[in-house]
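A single protein chain has been omitted from the complex, and every remaining protein chain is retained in its original position.
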Amino acid sequence: MTITNPGRKGRFGWHMNAVGIIGAAIILFWMVVAIAAPWISPYPVGKIVDFDYYGPMSSQFWLGTDYLGRDMLSRVLMGARYTVGISLAAVTLACFVGVTLGMIAAVIGGWFDPVLSRFLDALNSIPSLMFGLVVVASVGSSMTVLVLTIAVLYAPGSYRFARALAVNVNAMDFVTVARARGEGTIYTIREEIFPNIIGPVLADFGLRFVFIVLLLSGLSFLGLGVQPPNADWGALVRENIGSLSFGAPAVIVPSIAIASLTISVNMLIDNLPRRIRDRSD
Amino acid sequence: MGKIIEIRDLRVEAKTDSGRVVEIIKGVDLSVADGEIVALIGESGSGKTTIALTLLGHTRPGCAITGGEVVVAGRDTVTMSEAQKRALRGTEVAYVPQSAAAAFNPSKTIMDQVVEVAKIHHLMPLPEARKKAVELFKALALPEPETIGQRYPHQVSGGQLQRLSAAMALIGDPKVMVFDEPTTALDVTTQIEVLRAFKSVMRERGMAGIYVSHDLAVVAQIADRIVVLKGGEVQEVGTAETIINQPTHSYTKALIEAFHPKGRDPDARPESAEPQPILKVSGLTAGYGAVGSDGLPKFVILKDIDLELERGRSLGVIGESGSGKSTLARVIAGLLPAAKGSVAMDGVSLGQRTKDRSKEELRKLQIVFQLADTALNPNKPVGAIVARPLAFYHGMGGREREAEVDRLLDMVRLPKALRHRLPSELSGGQKQRINFARALAARPELILCDEITSALDTVVAAAILELLDELQRELGLTYMFISHDLSTVEAVCDRVAVMYRGEKVEEMPTSRMQSGAEHPYSKLLIASVPKLDTGWLDGLHQNPAISEGMNRA
Amino acid sequence: MSNDNVTNWSGRDDRMVENAIRRGATRRELLQLLMASGIGLAAGGTIIGRATKAFADTPKSGGSITAAGWSASTADTLDPAKASLSTDYVRCCAFYNRLTFLADGGELQMELAENIETKDAKTWKVTLRPDVTFHDGKTLTTDDVIYSMNRHKDESVGSKAAAMAKQMETFRKIDDRVMEIELSAPNADLPIILSLHHFMIVADGTTDFSKANGTGAFKCDVFEPGVRSVGVKNENYWKDQLPHLDSFEFIAISDEPARVNALLSGDIALAAPVNPRSIRRLEGVEGINLSKTTSGNYTDLNVRLDMNPGDKAGFVEGMKYLINRETIKRSVLRDLAVIANDQPVSPNDKYYNKELQAKEYDPEKAKSLFKKAGVLGQSIPIITSDAASSAVDMATVVQQAGQEIGMPFDVQRVPSDGYWSNYWLKAPIHFGNINPRPTPDILFSLLYASDAPWNESQYKSGKFDKMLVEARGSLDEAKRKSIYDEMQVMVSNEAGTVIPVWMSNVDVLSSKLKGLKPNPLGGMMGYAFAEYVWLDD
């Protein structure tokens, strides 16, 4: 039974529950941190400020110090730039490419669809960390390389997802009507398909973002990543992991930072407003 | 005679997606005597299914009973515990669902599902249950009753499944049967068999039943009493006879009114000025799948179709599901290339696909789809939807386009204010009007209407048909009207073509439909449409068209 | 052996040694060849006495241990000629023997050779020990030695020591126990060269190295490249009472915390080496000892004098003032280091110039020097890599100091993989890592002479070259000392190499493991621990 619900708030279905709001708030917090980091960091990120290492939390160093005696607070704040920035850039690129190709494949069909699908499937079968290792071994590690590599790794998944959605939408009568009207592929994709898959695509974007944050920390763990003295959170965990046994904040804090970001993205996705979550309702 | 069912002041609330609580059943009273069949009739959203489900102590997710009682065989299902409800279901009250195709688990055999009630409630040993099931299959006139149970749901037809679902309900010897629109999804010819089977079984066993439907004619055949519902409230109660012949409530009257089409006087139209037909389909063969060596696709849906359509006239294309009538529309619209044959408009042969046709050709021929829900992009406001063809075909922009959108909305009798709404905020009838307005925006000459009223409630559909009729007169449009519903076709078409298994078996003027059909399938199809007459079903066996047609099928 | 007529070690030979062991991987794992430096043993906070105590303990026979190095790969080999990683050396030392070896304190001792003699340092007579048998029962003869040596000269073998073996022109068999080696030119250090791990003796005719057939203390039981090697006691070993262990397993754990964890959990008895920053976890832990060796090993920051910005007067000097040696020593190396003064001769060397002070950290002076060079404020790239140990952290220390005076260095960390061939010596500013050399002559001819193969900063000085030749030819100890003193000053002030500290090597072991003595050849007792250690309950 359908219940039509007038009223603008209900109409757009933007209502979100508390968990979703908390998730969004934490994400927003890290975004702000990423942008504001250079201005709010108490110390330069590479400066050795304490002769002790793996220092505890103190009024001077709120989050303790790392293995060289650098201020962890500053390093985590700056790390947000890299973790959030690289992941965001990579996921945006991956999803843009994947979704565009996915929609094109769904709409055009013919030989283009199976050929592209097979090719991307094959690409998908290469383990991502391996691929990262080979790339970094051959061209070195820089922000651009990381972003591109990760985007290449995640575009096939995004493609697969978007294609499946687009195939469903493509079968809808309004797309048929557009086709009968004589509309071109670009119009069909942009105006008829895309608005109807944007919700799930956004959710997928978020999930992929989480995977990329984790992949990035995995790559950092294996020694690839941003240039010193900067470090993304994964690299912070790695370089300080020796202090895990005595629970120094140097390793705990970046771990919590990673977890807080990924968990809140998950929280947000799981509690997205209905309007975004539903495919096309 | 005791009352097997007593519903008193039932109230049900539902929570909308945005969290708002709406009362959808507003204090309904209802009773069913032993051995009586009561029909709940009303349009979608009237609460008929919700009421029926409370008899089984069930509410759909998001709904909750907030007041009243539902006494079935002396016990109130509202206050029952989960375990008590489980014990009730299948044994005291059984349910026959709307779409048996969906209600059968695709991964289990039919027999497993039919005897499941016996298994769950430990009513009898399994072999005995199977034996009983086979007897029920026989009673319900199912073919191969001994072996049909071994099949999987997808291996039997829709009508058979619907009867099998009745068997599934009857196996526990319930005191009450709840039928939830059990024949809505079926073709008319199939509907008859199912209705007959239901009726005879119910009569034989003297069971009480609730029959939920939106179709008054169907209900008239099977129900003793009819309850008319609207907006969660009872509008009128009476015997089937009274409701049909002497409705008192205005809504009931409208329902019955909608059932009697005004009929169409072919001579009221001006004679076609042009000798040339606007659309000429010749030798059309089409289908899906890979094209074989013979130049034919793997699955041939249309075989050698010839059609002509005169300007300003309407042609109805009727047939049951799978007859190929929708495919015909798609081929004409250029959405599916034909394997053989041609489609010509105004004497000019049209390209196979939309991309082979000129914008002008595309503009002149518009198609309107069955489900307005899927035919409108849910993410675009109405104004944008209607405006697109204006921009696309006529290059209109700015204020001119706005004004034209307003004019089109007005033309389909919708308020201008609607232009900012999204499709999901409109009612079914409104959506279908927008759907039509979009086609009109192209300023077409020929509109292909593919089952455009099938998903609508009777009253709403009647209004749409009226609108189409008016527009045709005003704008001189030509319609090709595809439908499985004969009364719809009768209402708006001048001629009617009957499709059967991909072939056009007959074409005739609408006025001759009832009497002049010659092909046995046409006869069967026409005779199978239920009449608003309580004796229609019982009198059917005397109708030669039915028996002859049945034998053929 | 006649040690009295030792000729000067030629820089060319040393270059070959170094070249032989220098490959694309991290320096830390490489053999610390011919080290002449101070050795210390630190353990569990209480320290020092343990080494001597170890001597006092009576070895016990039996038991088996697992030890872990830090790197293994599918390129692991049982072929001594191809040995390149610490794991290879450990295996070679356990399964084979050399003619000679360097014992604790750098003292040369005979192993398979009973005696090595020469009159002119050109023709050498080698007498083998009698009654040495291979694992397969065959008796050791000069044929085996000649075969082993000739393999290095066979290009298809791909020996790492090929260049060094080249000077051994001919091998003459006198009888089964006596042979002669004829060099192309006199070299008094042949016995030291023969102690290289690559010159392990294999049986005549061996071509299949999937199993090891040597004369060593252990027989090879399992060999899985990149995974593990297991040796079982050679009951017929020719050395008395050795080995003590019944068997040993050697694996590699490349992940530093994992290596430390494995030691702490008791999975392994010896982990080598560990990073200074892990020391805090290990210090004071019951049952864990640390073995520390401070040597002439250093990581240096190289500024090429022939390229921008090193060619600008004042830039290099500025860098030398900008590098905070104290911070590097304390924060980066956790005091497992000694402050150095920008020249390669270690404080333990008798030629070390004690007068030459390391430059103090003085950012203001650096700033004015950079200003003078006209580079202040320019973003200058510094190439660093994990390939040179602690180079990345040192780079960040320099970068930070630069930032504070408005000198934005662009630190670029590049992969370890291929660092030595692609960046080292080539980039305008980069890091290097140099292992100890026994004499200033070698160090200078290898690293600072105008034609030095590894002239890291492209330092060119005619005066310096002349002084080098003069010192090499001089027998006057005092004069040599004064020349070397001056050369150290020249390198310290003029060359583009910034040498901040001397670094220590730390092995960690279970306190149950006894008999591990520091060895100048490197950690894990010069990779030969398996033969000498024992388990004490």
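Labels for the chains are A, B and C, by order of writing; each one numbers its residues from 1.
Here is the rule we go by: a contact is a pair of C-beta atoms (placed from the backbone, for glycine too) under 8 Å apart; a residue touches a chain by one contact, two chains touch by 3 or more.
Throughout what follows, contacts and distances are computed from a predicted model.
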Looking at what's absent rather than what's present, what does UniProt name the missing chain, "Secreted protein", "Multisubunit sodium/proton antiporter, MrpG subunit (TC 2.A.63.1)", "ABC transporter permease" or "NADH-quinone oxidoreductase subunit H"?
"ABC transporter permease"
Here the chain that is not shown touches A, B, C
Tell me which of C:I253, C:V345 or C:L443 is the one touching the absent chain.
C:I253
Out of C:D267, C:D362 or C:D410, which residue would touch the omitted chain in the full complex?
C:D267
Cross-chain touch to the chain not pictured, restricted to B:G47, B:G68 or B:G90, is B:G90
Considering the complete complex, of B:V78, B:I120 or B:V529, the missing chain is touched by B:I120
Residue by residue, what part of chain B touches the chain that was omitted?
53, 56, 58, 60, 85-91, 94-95, 97, 99, 102-108, 116-117, 120-121, 152, 154-155, 168
Tell me, which residues in chain A touch the chain that this view leaves out?
118-119, 121-130, 133-135, 137-139, 210, 214, 217-218, 221-222, 234, 237-238, 241, 244-245, 255, 258-259, 262-263, 266-267, 270
By the contact definition given up top, give the residues of chain C that touch the hidden chain.
16, 19-24, 68, 73-77, 84, 155-156, 158, 160, 162-163, 210, 222, 224-228, 251-255, 257-258, 261-262, 264-268, 417-418, 420-422
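Please note the rule applied: only the chains that are shown with their structure count from here on.
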Measure off the straight-line distance from the CA centroid of chain A to the CA centroid of chain C, and report it in whole Å.
45
Contacts with two or more other chains occur in chain B at residues none
So chain C residues touching two or more other chains come to none
Considering only the defined contacts, which chain C positions touch chain A in the complex?
256-257, 260, 275, 277-278, 280-281, 327, 330-332, 334, 384, 386, 392-393, 395-397, 399-400, 403-404, 411-417
Interface with chain A, chain B side, in the complex: residues 14, 16-20, 22, 24, 44-45, 47, 49-50, 60, 333-335, 354-355, 357, 359, 362, 366-367, 369-371, 374-380, 388-389, 392-393, 422, 424-425, 427, 438, 442
For the complex, give me every residue of chain A touching chain B.
1-7, 9-11, 13, 15, 172-174, 176-177, 179-183, 191-192, 195-196, 198, 274, 280-281
